[in-house]
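Please read through the structure below; I'll follow up with questions.
One protein chain omitted, others in place.
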Amino acid sequence: MHGHEVATSEHDEPIANPGLPEHLPRPTDVDPEAEKRAERQVATLFGLSALFAVLTCVAYFTFDIGEHTDTFLGMGASNVALGGFLGLALLCIGAGAIQWSRKLMSDHEIVEYRHPASSSEEDRSEAVAALEQGLEDSGIARRPLVRNSLLGAMAALGLPAIVFLRDLGPLPGDKLAHTVWKKGMRVVQDVDGARIKPEDMQIGQLVNAEPEVFFENNAEGEPEFEGAELQAAKAKAAVILVRMHPDDIKPWKGRENWGVEGILCFSKICTHVGCPISLWEQQTHHLLCPCHQSTFDLADNGKVVFGPAGRHLPQLPLAVDSDGYLIATSDFTEPVGPSYWERG
Amino acid sequence: MTTTATTNGTKPASAGKPNKAAGVATWADDRLGIATATKKQIRKVFPDHWSFMLGEIALWSFVILLLTGVFLTLWFKPSMGEVVYQGSYDQLRGIPMSEAYASTLNISFDVRAGLLMRQMHHWAAMLFIAAMLVHMMRTFLTGAFRKPRELNWIIGGLLLLLGILEGFAGYSLPDDLLSGTGLRIADGLVKATPVLGSYMSFFMFGGEFPGDVIIPRLYTVHVLLIPGLLLALIGAHMLLLVYHKHTQWPGPGRTEQNVVGYPMMPVYAAKAGGFFFMVFGVVSLMGALMTINPVWRFGPYNPAEVTAGSQPDWYMGIAEGLLRIMPGWETHIWGITLSWNIFLPGQIGPIALFALVLAYPFLEQWITGDKREHHLLQRPRNAPTRTAFLAAMITLYGLLWAAGGNDILATTFHLNLNAITYFMRGAIFVIPVLAFIVAKRWCISLQRHDNDKLLHGYESGIIMRSPEGEYTERHLPINSDEAFTLTARNRDEVYAGVNGTDVNGVEAPNARIDETRARLSKAWFATNVQKPTKAELEEGHHHAEEELEHEHALGLDQQADGHQFDGRHDVAGDDLTHKH
Partner (left out) sequence: MRLLTRKITARLSTRRRSRYAAPAVLVAALLASGGLYMTLAPANADKTSDDSTTISEGRALFQVGCASCHGKNAEGIVTKKGNQYGPTLIGVGAAAVDFQVGTGRMPMAQPGAQAARKKVLYDADEIKALGAFIQSLGPGPAVPESEKYDVSGTSNENVVKGGQFFRTNCTACHNFAGSGGALPGGKYAPNLRGVSGKHIYEAMLTGPQQMPVFSDGVLSPEDKKDIIAYLKKNEDTPSYGGFTLGSVGPVSEGMFAWLVGIGGLVGIGIWITSASARSKKTITKGDA
């Protein structure tokens, strides 16, 4: 029977199958004392389990959490007690059941016979015959017009299934290419919105910064940006300010006036897959991303010097406004963050 | 030779005094006809070996995930709407955060047993995937994926993939800094897809990252879609296991046509059920004593914040490693950007690896030409090429894992971060090859040792010194059970291929592919050591008997314990002289 072959080749077996090994009794099989002991052991385990289950409930009501958490050896007492007692309760049931099976249940091996995975020949031919009968009745083989039009109709039904998902999200358009930065917007410290003057920064300093608009309210007194909108805008507009010795900076043509007295502003969003970067090594001028270790040289226009990033870090041109605070002179001149197909 | 054991009852069941249980059973059977299935399955035989329990770890972990997961859903709020936190955790009070994060803090600090359930859920998830991986390795090493179980292997591979996706969705739900960073990276991966990347990203997040719908969407995936698929696939996996019956190790009394072991009721029900409670208990103790995912220390997700040591959970470690060691190759051409540095390690790499895993049974079958059903397992040493292949894959997996944690390695072992990355770029190609060679040679040497045992017996530790001064070790024959076990395997048959040309000189179709197949098959089995033939065994036994006679003739079969001349015991009566 081709295909039904089971892998045996007994005719060339050098050693014949000696059959099931003789069953040797366990102490609990022959010694009533040992058997009683094992029974007591199993029962004790089950009993302990019940005890631990009760202790778990006691712990639930005894130990406080929240404002005044009880502690135990520097850890949360409620968590340790609940999990510890529950764990012991479960382990004891498990151990009891397993000891029962190992010591007291019959340990004679028994044999069951396999059957081939395939069905018998008669079943196969009957199945084929039934299928053929059904197909013959439907006439699908003789009626290509009916069959093809059915296939066409089923395929067409796939279209609404796909089209109904259109409103999952808006089309990207050119949203990825712009941020909220624009000419004259102040660069302020993240978290508290403090404005920054160049003389406040020292050589070697790093400031994690945002556009001031994130800290402003609109005409109704509500924040300009909040909730999901703030998060989305922050995910592109977050920047860092770094101050280096002006002699160390080697700007590209056209970027000579993008810094202010050695202060440069770069996008905080890594061009690899978008993690925020602020591991600034003040002596080497390298900026390291903690996610995949892309390293950028900020003294050299954010060029990639190590790691999997494919593009330099975008730079924001800076100036100083009439009050002496740092401002941006325009939006970024290229899309920030991870690359995408139509980025160009 | 093999008989049904006496513990299976020989008397038919007789109707005794009617009791409550019988009443219930009759009621059920009248409506469901369950007796037929019960009679077959209730004493179903399960072979006993610790390596068969690895899949059970995964199964029971899944049950624990369901139980703890339901608990969590009673308090978790899958919403990205902004709230100001006013709960018990001091360090975050007054900060705006998503409802998802706030409700996770609530579960951790203001719901008793909440933190325990969160930690148990996460530990169980880690164990679920780890157990699937270990189970998969066992199945691979022992050849249990061969016909008729290839489909079960594929189902298992799908379960592994779904488990990984489920885990990622799950730990992203709290919307904390670490998992939000992971979502950011996922978004970057999606954006790098050629042509459709930005569209897919906007559709996934409902707009620009991070949007306000990703958490509710992941929630539905995590509690409904994937668990449903997992349950269905686990059901199919178990059904096939019941139908095909479990594989077993070769041994006395075991053949390809039977299963030897213990019955489901009561032994295996007790062992497997007990193991469920053990897994549950271990997970519980882990949740009690080991902190996992302390989201309150990460803070709510903020796209301008990040923590050093940002890694995904361990099961995504290889994708992370691939991303870290990939050089920054990007092509900017004709107004488009092709990010090889993200697309290759983040999408192509994992997909190719997964496809290789799923296709493996068919690849091996094609190379070896083995179309028989197999129910007896192979010892890893008896399939050296397959075992060596797994050794290489495990090495590759481990190296990528280490690459994914390169910054933790750097700080823990005071290494140079950049050096680790450069090392890994070369190592992932070189070291798996070395592992392959070493593993294969190791297997072959173990096979040779087995054959030595069969032909010459085992080393007894008794050193003989001949009159000429030669030292030898006496070998004693191994018992018949062990000898049978060592020989209960098939001889390897190299695929010969069809003849190149037929009678009329016409080349067979697919001749090239067929030739490649024959060559691969030869390479696959090339250096394997086959078990000895009957003739060789007889010769070996004959030789051993001769040796024994020779020793007896020389009087060397009396043991000397070495204390004959040091006065420790009386040597009177010991006969140590030569006998001719």
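Going in written order, the chains are labelled A and B, and every chain counts its residues from 1.
The rule is short, and it goes like this: a contact is a pair of C-beta atoms (placed from the backbone, for glycine too) under 8 Å apart; a residue touches a chain by one contact, two chains touch by 3 or more.
This one's a predicted model, so the numbers in the text were calculated from it and none came from an experiment.
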Residue, one of B:76, B:101, B:123 or B:423, that touches the chain absent here: B:123
- line: Of the candidates B:177, B:192 or B:259, the residue in contact with the absent chain is B:177
- request: Just name the one of A:13, A:29, A:112 or A:334 that touches the chain not displayed here.
  value: A:29
Field: Hidden partner chain, touching residue among A:200, A:229, A:300 or A:342
entry: A:200
Subunit A residues that touch the omitted chain in the full complex: 24-27, 29-32, 34, 69, 71, 74-76, 79-80, 83, 98, 102-103, 106-108, 189-192, 194, 196-197, 199-208, 242, 276-284, 286, 288, 290, 293, 295, 306
- line: Across the whole complex, the chain not displayed is touched by subunit B residues 6-7, 48-50, 52-54, 56-57, 90-95, 108-109, 115, 119, 123, 126-127, 130-131, 134, 177-178, 271, 274-275, 278-279, 282-283, 286-294, 296-299, 302, 304-315, 317, 405-408, 410-411, 414-419
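As a working rule, only the chains that are shown with their structure count from here on.
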Message: Please tell me the distance, in whole Å, between the geometric centres of subunit A and subunit B computed from their C-alpha atoms.
response: 22
Message: Which stretch or stretches of subunit A touch subunit B in the complex?
response: 3-9, 12-21, 60, 65-67, 69, 75-76, 78-84, 86-98, 100-101, 105-114, 116-117, 165, 168-172, 175-176, 190, 208, 210, 226-228, 231-232, 234-236, 238, 268-269, 272-279, 290-294, 304, 306-311, 337-344
